[in-house]
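The complex appears here without one of its protein chains, the remainder shown in place.
Think of it as A and B in the order they're written, each chain with its own count starting at 1.
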Amino acid sequence: MNQWEVVIGIETHAQLATVSKIFSGASTAFGAEPNTQACAVDLALPGVLPVLNRKAVECAIRFGLAIGAHVAPRSVFARKNYFYPDLPKGYQISQFELPVVQGGAITVQVGSGDKAYEKTITLTRAHLEEDAGKSLHEDFHGKSGIDLNRAGTPLLEIVTEPDMRSSDEAVAYARALHGLVRWIGICDGNMQEGSFRCDANVSVRRPGAPFGTRREIKNLNSFRFLKEAIDFEVQWQINEIEEGRAIQQATVLFDPDTGETRTMRTKEDAHDYRYFPDPDLLPLVISADWMERVRGELPELPGQKRERFMRDLGLSTYDAGTLTASQEIAAYFEATVAVAGQANAKPCANWVMVDLAARLNKEGKEIVESPVSAVQLGGLIQRIADNTISNNIAKKVFEALWNGEGATADEVIDKQGLKQITDTGAIEKLVDEVLAANAANVAEYKAGKEKAFNALVGQVMKAAKGKANPQQVNELLKAKLAG
Amino acid sequence: MINKSLKDLSQALAARQISSVELSALFLDRIERLNPEINAFVTVDREKTLAMARAADARIAAGTAGPLTGIPVAQKDIFCAEGWTTTCGSKMLANFVSPYDATVIRKMHAEAGLVSLGKTNMDEFAMGSSNETSYFGPVKNPWDRSRVPGGSSGGSAAAVAARLAPAATGTDTGGSIRQPAALCNLTGLKPTYGVVSRYGMIAFASSLDQGGPMAASAEDCALLLNTMAGFDERDSTSLERPTEDYARDLDKPLNGLRIGLPREFFGEGCDAAVMAAVQAAIKEYEKLGATCVEVSLPNSHLSVPAYYVIAPAEASSNLSRFDGVRYGYRAPEYGSLDDMYMKTRAQGFGAEVKRRILIGAYVLSHGYYDAYYLQAQRIRRLIANDFVEAFKSCDVIMGPTSPSIAFKLGEKAADPVQMYLSDIYTIAVNLAGLPGMSIPCGLAEELPVGLQLIGNYFDEARLLNVAHRFQQATDWHTRRPAAIA
């Protein structure tokens, strides 16, 4: 595989968070009875006309600004002409020559731990268009049923340059984009309901050689399918070429059951879409004022937050990246730090990324569903910082909070008497008892057996029910044994 | 009664000399008697009409009537009207009962209280200049039933000329109001693009289509336009302008009016008898205090070629929705999905419509777009600019509406190009989006001749004023076909 380079570009259809359709006043709510949300305009009755939804345009502006793209002051809607039963007008209203968003880039983190690296994916464009309806293939006496509720739903089609070099990079990009569109509130990101769908353009080449012929995998609606589909397609293309067959440009479908891709349409029977400016819609003009207003309403973006976490909280690139993967994680982390204090940002990061993440994972919960609130976790971390409890005890307290055995870390520490013993006198008493009761270990230690020392520490901690300050225990033991 | 102007009918209704029900019945009876020979109407629904008339009489009684409440009119069958079969002259929609009202229909019915007598015949999807492409058969010109009424609003023109209706609506994409008005001795107005809503008006060429009134006089057109025009939020190309009274300037004197005479409209290609009537009309205007200046529209000879790229391109896309899936005709027998599309559209559309769809698909197809569609759009700009130049030295442009009087049925049917050339004087106005009118200005071989008036953007009121003063001084517009009693 190393003598082949994989080249991937991704087109994403993000359904925009509007209540009405892009060119009509019909509802976009999901799951309604067939054709009950298809109005005269969506059905393309004779004589009906489209009028553009302001909110859809505003979503496109938000996205353009969020990825540092050029938001076109003037863009044009065009008709893409082809016949299909889920396309009522016989054309799709889209943008062709002059899209609303041009250029831009998204920096993503690929892989995890020390294998993690950053990569910047360049975007070609993002344009507004209308979704089509659905063809239902379950049998109606050998016919298909057409539901046009989805027809006219606003979409932002987001197109990248062929910048990705592995399915991991493709997935990292898709995840980052998914996080971003939700972060800026333009798409609910619900992949089961088709609100976020990816098409992957895949080709392979010898490093340095010109791009190979690409095949487009359509409608991948989960990150897992995206990875599986690309991996299968790459292997298939390599086999084809190595067996002396040329790749034909084609559109293919991924079958999650077989894990295979299958050709849907080849270049030969490709359409001639006859794009031309839609005479029913005038050029879309976006004023500088409008753009500035939207810019003012944007939240702090993932990239900006990441930089701030590194700069102000001294987090590593990896930690900062992980904690800004979604707005929910970032919000939880910031709320935790707010309670625990900036000085404890690093332990906060560890607790959120490691302990909390693992526990959530175990229960299959999202961070927003965490039984332990950010405020509770912050309070717990404070107690570690001020030596009220040790890290080990803290894990106990965390578990107690998770199980609702207390409203705050302090309450749990109190109720369960977990407060650390730091009174030297008290610890010294325990140490003396242990030394007296374990002459054997003492002898071994004096004979130079380091292990024996740990055994003695363990004994003291046991006697202290784990609450003795470990450092003090060490110091006192050493002192007494030396004496 | 049947020859009265809208103003007189309005007064008669207000004075209770006649009720809307009686008036409507009077015209319904004429339609029943005369329509079989003329074929101006494709749909008449006595009950619906009389119900509207009763509602109008109630409004009159209640004192909530508008100026035209209770007056019956004919609607071109291109306007969707809820509960009415709306065919657009095509087999494709022969069975289509519209579930909604076009904005124009809603305004005329709900707001103005006008009564619809029925839906008038037209060239299929408004593609034609003779009304011979209608699936429901050709319309006969009331002046000579062996001749065409013009098109595409031929049914509306014949209906008003034969006094089957006091007035009618039409639509104009390349001359479809003005040319039939000229051939049937009517006054017809195509407003500035965007003045009348296109919502519910079945699209032929979206960037050119515009609805307007067809009636016996400029005054009637002004009153009818008042009920049709106005901003519509359902049409993105509808213009947001304050509502105006298009009759406000009707009586203004014409002293000092500068009439532009485009050199290109007074050369070759126009019948001598038509030209003579037009020249005489211009002399008449000079008597009314107007002065003539020669202007030039150097690119007007390119309007027909550019139009026959732009209009078919838009039409080929607009007519893709007629696929036999959601409404309209579906072929009785078919195999695959594609076969259903191909047979449905092959059987549902007539020859001229198919021709234009193919031209449109071709000029937009890969490799031809720049040479045809884009070039046509650039020429469209040149043509529009010519008018801007011309209007620097004149207030209104005049010339013939049609190069000939009404031609014989079948005379040009076999030769599309000959048919297309009957719109040489009207098409440029649509390309530029300007308002244009045709008014009766004489007879040649006992058949009507139309004078075309072209105004600057939003100059409808002035055009109507210029037309009205002429009609005060002449009686051409009062002539009726001898055969119609």
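A few notes on this one:
The rule we apply is simple: a contact is a pair of C-beta atoms (placed from the backbone, for glycine too) under 8 Å apart; a residue touches a chain by one contact, two chains touch by 3 or more.
To be clear about the criterion, contacts and distances are computed from a predicted model.
Taking the options "NADH-quinone oxidoreductase subunit J", "Aspartyl/glutamyl-tRNA(Asn/Gln) amidotransferase subunit C", "Amino acid ABC transporter ATP-binding protein" or "Quinol oxidase subunit 1" in turn, only "Aspartyl/glutamyl-tRNA(Asn/Gln) amidotransferase subunit C" matches the UniProt protein name of the chain that is not displayed. Of the candidate positions A:Ile146, A:Val294 or A:Cys348, contact with the hidden chain is made by A:Ile146. Checked against the hidden chain, the listed residues B:Pro99, B:Gly137, B:Pro253 or B:Gly267 yield one contact partner: B:Pro99. Among B:Ser5, B:Gln375 or B:Thr474, the one in contact with the hidden chain is B:Gln375. From the set B:Gly324, B:Gly436, B:Gly450 or B:Pro481, the residue in touch with the chain omitted from the display is B:Gly324, counting the whole complex. For chain B, the list of residues touching the undisplayed chain reads 95-97, 99, 193-194, 207-208, 233, 236-237, 239-240, 299, 301-302, 304-306, 308-309, 316, 320, 323-328, 330, 334-343, 345-346, 349, 354-355, 357-359, 361-362, 365, 371-372, 374-382, 384, 415-417, 420, 430-433. Although one chain is not displayed, chain A still touches it through residues 18-20, 24-27, 33-41, 43, 45, 51-57, 74, 77, 83-85, 135-137, 140, 142-148, 253, 264, 272, 274, 277, 279, 281-285.
Definition applied: only the chains that are shown with their structure count from here on.
Spacing of chain A relative to chain B, judged by their CA centroids, is 58 angstrom.
Residues 79-80, 86, 88, 93, 96, 98-100, 102, 198-203, 205-207, 233-237, 313-314, 316-317, 319-323, 325-328, 337-338, 341, 361, 364-366, 369, 373 of chain B are the ones touching chain A in the complex.
Residues 40, 43-52, 79, 81, 83, 85, 88-91, 146, 272, 274-276, 279-282 of chain A touch chain B in their complex.
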